[in-house]
Structures are given as C-alpha cells and as structure tokens.
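Heads up, one of the protein chains got dropped from this complex, but the rest are sitting where they should.
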Amino acid sequence: MVEPVLEIFDLVKNFGALRATDGVTLDLRPGEIHALIGPNGAGKSTLIHQICGTLRQDSGTIRFAGQDIGGLGVAGRARLGLGRTFQVSSLAPEFSALRNVMLAVQAREGTSFRFLKPVMRDGSLIDAAMAMLERVGLTARARIPAAELSHGERRQLEIAMALALRSRAFLLDEPMAGMGPEGSKSLTRFLDTLRQEAPILLVEHDMDAVFALADRISVLVYGRIIATGTVEEIRRDPAVRTAYLGDHA
Amino acid sequence: MKKLLAAATLTLSLSASGLAFAEPLKIGMITTLSGGGAGLGIDTRDGFMLAIKNSGNKDITVVTEDDAQKPELAVQIADKMIQSDQVDILTGIVWSNLLMAVAPSAVAQGKFYVSTNAAPAALAGANCNKLYFNAAYQNDNLHEAMGEYANKGYKKMFILAPNYPAGKDSLTGFKRYYKGELAAEVYTQVGQTDYAAEIAQMRASGADGIFVFLPGGMGIAFMKQFAQSGVKIPVMGPGFSFSQDVLPAIGDAALGAKASGQWAPDFDNEASKKFLADFQKEYNRLPSIYAVQAYDAAQLILSAAAKADVTDADAFRAELLKADIQSPRGNFKFNTNQHPIQDIYLTEVVKQDGVLTNKTVEKIFTDHKDAYAKDCKI
Amino acid sequence: MTVALALEQLLNGLQLGVMLFLMAAGLTLIFGVMGLINLAHGSLYMVGAFACAAVAAWTGSFWIGLIASLVAAAAAGAIVELVVIRRLYDRDHLDQVLATFALILMFSEGTRWLFGSFPLYLDIPPLLQGAVTLPGGTQYPVYRLAIIAAGAIVAIGLYMLISKTRLGMRIRAGESDREMIGALGVDIRTLYTVVFALGAALAGFAGAMVGALQSVQVGMGEPVLILAFVVIVIGGIGSIKGALLGALLVGVTDTMGRFLLPQIFAFFAPPAQAGMIGGAVASMLIYIVMAVILAVKPRGLFPAAHA
Partner (left out) sequence: MNRENLVNFILAVLLLAVPFAANMAGQPFYVTLATRVAILALAATGLNLALGLGGLVSFGHAAFFGIGGYVAGILATHSFSGEPLLFGLSGTNQMWVIWIVAVLLAGLLGLAIGAISLRTSGVYFIMITLAFAQMVYYFAVSWPAYGGEDGLSILVRNQFPGVMTMRPLGFFLICYVVLLVGIGLFALIRASRFGNALQAARQNEVRVATVGIQPYRIRLTGFAISAMMTGLAGALFADLNRFVSPSMLSWHMSGELIVLIVLGGTGRLFGPLAGAALYVAFEYALGGITERWQFFLGLILLVVVLFARGGLLGLLAGKARHG
C-alpha cells in the first residue's frame, strides 16, 4: 500500500467539558478524494483547524508528508505543502486577483524578502500567477480587486492560490457552499481533475458532489469518526443511516 | 505658537511703521504661555512688559511668542525671530533646557541674550559669552544659600530633587556650602506627583531638616502631602519652591517653610515698593520672583539702550555691564561672567491679610557670586 | 530599613494602586463594552479635579466639590460620547486614538481657557486631615487611608453593579456579544452613553480625590493616563479583575522600586550616583515589568474573551 500523505491518529481536542474531537483517526492517500461529512456541530471545523495549525490538539498525532507536524504553525504546515481553502473565502480584499495569486507564488518560492523589484513589472511572477488564474478560468478577472469578485470567483481564486503553492494535499472546506447549481457542477468537474495533482480532503455538505467525487468517505458525528469507507459502503452503513441521515428504518 | 502678542497693545501702531524711528530696538521674548508651566512664563512676560510700559519708550518693540515649554518649538521661534523678525535681543526663556537649545546658537549668530530666569552652569563658566547676560542669578545660587543657612542649627539634612540636570545642580549647590551630615540624597522622577514613598523615607531617616527643590506642580504636590504625613521635620528650599505662583495652590501647608530668595514682596526699598504697587495695579495679583527678574532684565536693556546703539555690540554690552538700574532686589551688579552679584535672603511663608506670601527673615549672603565665574575668560 | 517603614511603603503602593484602579476601571470597562480606546480618559480625570477645586472654593466644602466632580465628569463624558465617541465605535483603533488625542488637546486648552494657567487650590477636608498611628507605631496620613477605603468601596460597588444588577447584566451581555444585546431589545445607544459616563465619573472621582493631595493643573491627567494604560495592558484589556490586580501590581512595584532600587545600587556606587541610577531604573521599572509580562502572556494576565 502507498504511504498516505496525511495521517491523523487518535486526535483529541477538548473545550472545557466539551470533547470536540474524540479520538479521530483518518488518512489521505495519494490520488484520492477523501470526503469528510457530518451534521452541523459534529466537529468538522475544529478538526480542520487542528490540521491547519490554527488550533493545537490536546493529544494524538498529525503526520504530513512523512513528518510529525504537531509542532508547526499555520505557515510552517503551508510551506510543507498543505494547501487549503476556506468555508468563508479568505483573501486580501484590496488586492487584485492577480496580486493575491502572486502572494502564493512568492510564498512557494520563498522570495518574500525582496524589497526593490515591483511585482507588477516582474515577468516571471506575473506569468506564474496568470497560469494559475487561467487554470481556474479567472484570466479575464485578474485585475479586479478580490473584494469585488463574485462569491464563486472568490472560491476559484482561493483554489488558484492553493494550486500556486504546488500543494502536496488540498484541504477544501465546503467549496460548494453558496454556489449555484451550475457553479457546483463545473467545480465538481474541476475537482475531479485536481486529484491528479494532489489528493484532496474534502469537507462538504453537498451530497451530490460528495458522492460524485469521493473515493472514500468518513463520517464525523459528535467528534468521532463513526465510519470510513467507499461511497457504497457508507450508503449502506446502518450506523451512518441512523446517526447522520436520520433514517430510523 | 506664533502668538504675535506684539508688545501687548502699546506698540501695535509702531510695529507697522517701526522703521520711521531713528534707532528702534526689537526684542524677541520667547516664554512659556501654554501648558503646565505657563504660570511662570506669564509672570515673566508681565514683569517684563511692566518695565517697558513704565519707561514710556516708544522705540522698543517686543515680539512675544509661546514656546509651550518645548525645546524644539523654542528653537524654531528663535530662528524665526532672528531670521524674519530680525530682533536685536532675545529674552524670556524660563527653563534651562530650552535656554540651552536657544541661547548658544543665538549668540553665535550675533544676537544678545538676556536671561530672565534660566541660568545653567554650562553658560556661566568656560562657555560664557560676551553676548549672554543673566539678570536673575546662577542656577546654583539659591541652593547654595540654603546650604549656608542649614549650617546654623541643622546637623543631619535630608535632601531631595528631581532626577534631571537642574535637580542635580541644585543638590550640588546645596552641598557646596552645607557642612553637616546628609541623612539621604534622593532623586525623584521628573513630573512625579506622589511623594508618599519619599516622605516615608524622611520619617525613617532621623533627619533634623529637609531641603527640597521641586519646582511647579511637583512642589505643590509634595508640600500638601508632607503636611498630611504627620512628619514634623522643618522643610526648606530655594525660593521657587514657595514662589507666588505656587503658594495659592499649596495653601496653608506651606506656612512656616523657609526659603532663599533675592527678593520678597516685603522688601523695604523704593524700587521694590513701586514695582509691587505697579504690578498689582496693572495685573491685580502679587508678582512672583520671575516677574521681578524679568522686570530687571527689561530695565537693564532699557538702561543700555538709552546710552548705546544695539548695533554697536561692544558699546551696548559695556552699558549693560554697568547695571545702572534701580532693582527691587536692592544691590545688583554684574560679575565678570555677566551673571549677577547680589544679596540673598532667607524668607519664610506667612499669611498676611489672608494671603500667603513670603516674609524676609534675614540676609544669608551679601554680594554673592557664583562658583563658575573663575572659569569664564572674557 | 525597618519593618515599619516597609509596611508604610507597602501602604503607599496600595494607595497608588487603588488610585490607578479608579482610572483603569473606567478605561477597561469602556473598552470591554464598546471596544473603544479612549486617550481622553485623563482629561476626564482633570475635569473632575477642576470641578472639585472650583466648587470647593466656591462653597467652602470639599464634599460638595467631590459630588460636583462626579457630576461634571459624568456630564462631560456623556456629552463627549454623544457628540464624538458615538461615531467611533465602528472605526478602527487608529481613528479612535486620533480622535481622542484631538480631544485631549481641546480639553487641556479649554480648561486653561476657563481656569487660567495657574494651579488651583484644593485642600483635604478637615475630617480627613492629619495622620493616625498604625499598629507598629508608624504615623500614616488619614487621607491616604481614606483613598484606599474609597477605592475598595468602588471596587466592591463595581463588582456588585456588574454581577447583580440589570445594568450589569447588560454590560456583561455587551462584553460577550454586541449583536446579541441589540437583539435582546436593549437600547444599546443609551447603554453605551451610560457606561461611558460611568467610566468618566470614576475618572473624575479619582481626579478629585488625588487633586486634594497633589496639584490641580492642566495636563495632570496625562501621566496617570499612561500608567492606567500600563495597568489595563498588564491586567488584560476589558477585564475589571485584571485592572484591579494590575493596578495594585503597578502601584506596589513603582513605590517599592523607587524606595528600594537606590538602596540596592548603594551597594555598588557612591550615594549620589546610586540615587541617580536607582531613580533612573525605578522610573523604567513598571515598563520593564509590563514588557516581561506581555512577552510571556501577550494578552495580559486575565485576557478578556475578545479584544
């Protein structure tokens, strides 16, 4: 079996008396889309925060790209190749789409401590960033400030930034949220091709997308993974049907 | 800044057409008219203007501006007065640090500076200058006088001053004459308003006398707190600690405090009585020592201007040096370093007709000179 | 050094701390509820002192002056809130800093306009004059004990107000969730004005109490303001408990530093120099303490929920 890119083992996080993450074990293998689903309040956000480094786990380990990343901050994990998008888009709102992607390109190159050359006259930086925008179909919107982009465009821009990082894994937090049916469809197609680039941990509510894309699905309820398996296995799993789908049959 | 209070009202008409007069004299007064120290500057200005007004001299213009007690503002005003207003003489600065910022470069540009108060040691010794006069004293003088006074009857003194150059000069001056033992030598923060910690130390020190140099609000705070502390050790200080500008705010807590000064309102000479009456008539309050010093500075300038032309610096300087004035202080001469030779008295805070004021007790020094004149070679 | 002296210095530190608490409580309350940073808090302290001095001189009674100081500072606070501060809640801290910086200039010059440039006279009321003998034989000024007592009463009063009353409940709600309190149907604008006036009254009260001990003059609020900021930063901005502990810590550290450091330096240097160096280090001591605390706990000792 191939070595997983991301391995989470027995992760625990408490908020006071509330156990938000309760012994979660999860992995992400090369080339796959692994969907994480669960009802609201199941602890998905808390889990993502721990994977990205905005929250520290109380116990358990997170390994990424062959090393324990428990001691790294957000930026450190990103530099290792953990690319993410946000449930609510997170961009530099005053910057144009192009300049947002440039930020990711220079971050990947590790060239943020260059003081004199204007980015807008930096051919290699512009080309690299435009290439990413082209992949997500935002070429025409490159010069528009992020704040003025539509909801869907901001999602695309976030993905372009994750692409620019040449991530070894993508962590996509509800990318379909707020998208119209047309947008969802095209994004689904796009994500399907993205898995060749790097595996995706997909947190999503849109079940159509999840069932269409996922190689494996994990179900999180009350901070626990109650089941992991293929789409078919999950569909059939009685525990999932009871706990998650609300099916008492 | 630019308070063009040009000579109050009296020379407004002149400043417009000033050139019409034969040899007009233009004086630039930089003093503190806003901020916490404004009281001193206002007395300086008023004392100065009183002498100008009394002289009836119409050929003198005084340009007054507020330095807000900020050195860089004082420098900027001085530049403006020298470069644009083209004054002949600068005067009025209350604080040593502002004076050090302005006076050396002013005299370097060939202007006279006549100090109405600040008198740092740095300008009295080796760095004295032909164009720099001090009409007030040398900073150490009043402290020296208290050191001399403390020799009579005090064996163990507790001395205290703010931790800045004038404070250090103060205690140095005191120790120059004081021969007894020191219970402690304490430096407090500049602008400190609570002295509980120091008063506790005084109580515990076994001192039989306390010397404090705390100008302005610091002195007010200290005296009020000291009065409440139950500590019964006598307090003394240089004149500014109990000058007329702070006495009303200290209140009865100041009663009985001993201080040194070159002047007190009860001086029994004609010049003093006239000054006191004129000042009260003009401004309806008692003058402080700053007003007297500025009054004398103006008198000195007037006396020299009457006999020499300011553009002839040597002649003007020679006339200034004669100090041909009737000072409310009585004896007044200039030493070789162009700082005063004068008598220094012991005063005591008393209440007269419900008003707190200083009463003269005895003379401490006659014809006192400062310690730096010997280093001055002019 | 005797035990009695050390005890007396400790009391002095406590008294300074209590005074700082009166200032810091208002600042931190205003920040906690409205998220506003108010540089002009020191001006309200000054307003209190001037009102007390002026009214005491006019009526001959310190106590009437004290009441006047509360009224004047609260009124000044309410007016400022209505005219200026209200427009700043949604702004960033930069705008708040600037606008309240501008208010300082206006208050200082305005006060000078009204009262002139000379310090005002304000004496301690006859009832609290003089000193008492403490157990151990030290004499201690009654008035300083009274300040400590007044501070303790205010601290308890604030605690009661916030934990037991309807107004306090709204304040707490405002601290935890600004939107929710609006949804609860509380008139949030009135609440803000009341909280601001309350903070102002505390500052004015401190100004009047301290004015009798120091000198009532323009600019008197600025050194206290900066100390109060140090206090709330150490304590955790928005936390009343933090303000109390921070104030006591700063008060005692400052007093003890001024007292002990010159003596410590006297082991290495001649007395005059020890005094100067000790004084220099003592004046920086609380800032050093603050830097150390923030290096370890960047949000103060008692971090509030937001901020």
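A, B and C label the chains in the order they appear, each numbered from 1.
The rule is short, and it goes like this: contacts are C-beta pairs under 8 Å (C-beta built on N, C-alpha and C of every residue); 3 or more make two chains touch, one makes a residue touch a chain.
Quantities reported herein were computed from a predicted structural model and do not represent experimental measurements.
**Q** Taking the whole complex into account, name the chains on display that the unshown chain touches.
**A** So, spelled out: the chain left out of view touches A, B, C.
**Q** Which residue among A:Val74, A:Ala140 or A:Met207 touches the omitted chain?
**A** Answer from the full complex: A:Val74 touches the omitted chain.
**Q** Consider the whole complex, including the chain that is not shown, and state which of B:Met100, B:Ala184 or B:Ala257 touches that chain.
**A** If we include the chain that is not displayed, B:Met100 is the one touching it.
**Q** Would you indicate which residue among A:Ile8, A:Ile51, A:Leu103 or A:Leu194 is in contact with the undisplayed chain?
**A** That would be A:Leu103, which touches the missing chain.
**Q** When the complex is taken as a whole, what residues of chain C touch the one chain not shown?
**A** Residues 31, 37, 84, 87-88, 93-95, 97-99, 101-106, 108-110, 112-113, 226, 229-230, 232-233, 237, 276, 279-280, 283-284, 287-288, 290-291, 294-295, 298-300, 307 of chain C touch the chain that is not shown.
**Q** Of the residues in chain B, which ones touch the absent chain?
**A** 1-5, 33-34, 65-66, 68, 70-72, 75-76, 79-80, 83-84, 96-97, 100-101, 104-105, 108, 120, 162-166, 168, 187, 189-190
**Q** If you put the missing chain back, which residues of chain A would it touch?
**A** Residues 52, 54, 73-76, 78-79, 84, 90-96, 99-100, 102-104, 106-108, 111-120, 122, 125, 145, 161, 164-165 of chain A touch the chain that is not shown.
As a convention for this text, only the chains that are shown with their structure count from here on.
**Q** Counting only chain pairs that touch, give me the topology of the graph as line, ring, star, complete or other.
**A** Graph shape here is other: it fits none of the named patterns.
**Q** Could you say which chain's mean Cα position falls nearest to the mean Cα position of the entire protein shown?
**A** Chain nearest the centroid of all protein C-alpha atoms: C.
**Q** Farthest from chain B by Cα centre, which chain is it? Let me know.
**A** Using the mean of the C-alpha atoms as each chain's centre, the farthest one from chain B is A.
**Q** Measuring centre to centre with CA averages, how many angstrom lie between chain A and chain B?
**A** 75
**Q** Which integer distance in Å separates the CA centroid of chain B from that of chain C?
**A** Once rounded, the distance between the two centres reads 35 Å.
**Q** For chain A and chain C, let me know how many angstrom lie between their CA-based centres, rounded off.
**A** Comparing mean C-alpha positions, chain C is 49 Å from chain A.
**Q** Hey, what residues on chain B touch two or more of the other chains?
**A** If we look for residues of chain B contacting two or more partner chains, we find none.
**Q** Can you name the residues of chain B that touch chain C in the complex?
**A** 33-36, 38-39, 42, 163, 168, 171, 182, 184-189, 191, 193-194, 196-198, 200-201, 203-204, 216-217, 220-221, 224-225, 228-231, 245-246, 248-253
**Q** For the complex, give me every residue of chain C touching chain B.
**A** My answer: residues 1-2, 4-5, 8-9, 12-13, 15-16, 109, 112, 117-121, 123-124, 129-131, 138-144, 210, 212-220, 223, 255, 258-259, 262, 271-272, 275-276, 278-280, 282-283.
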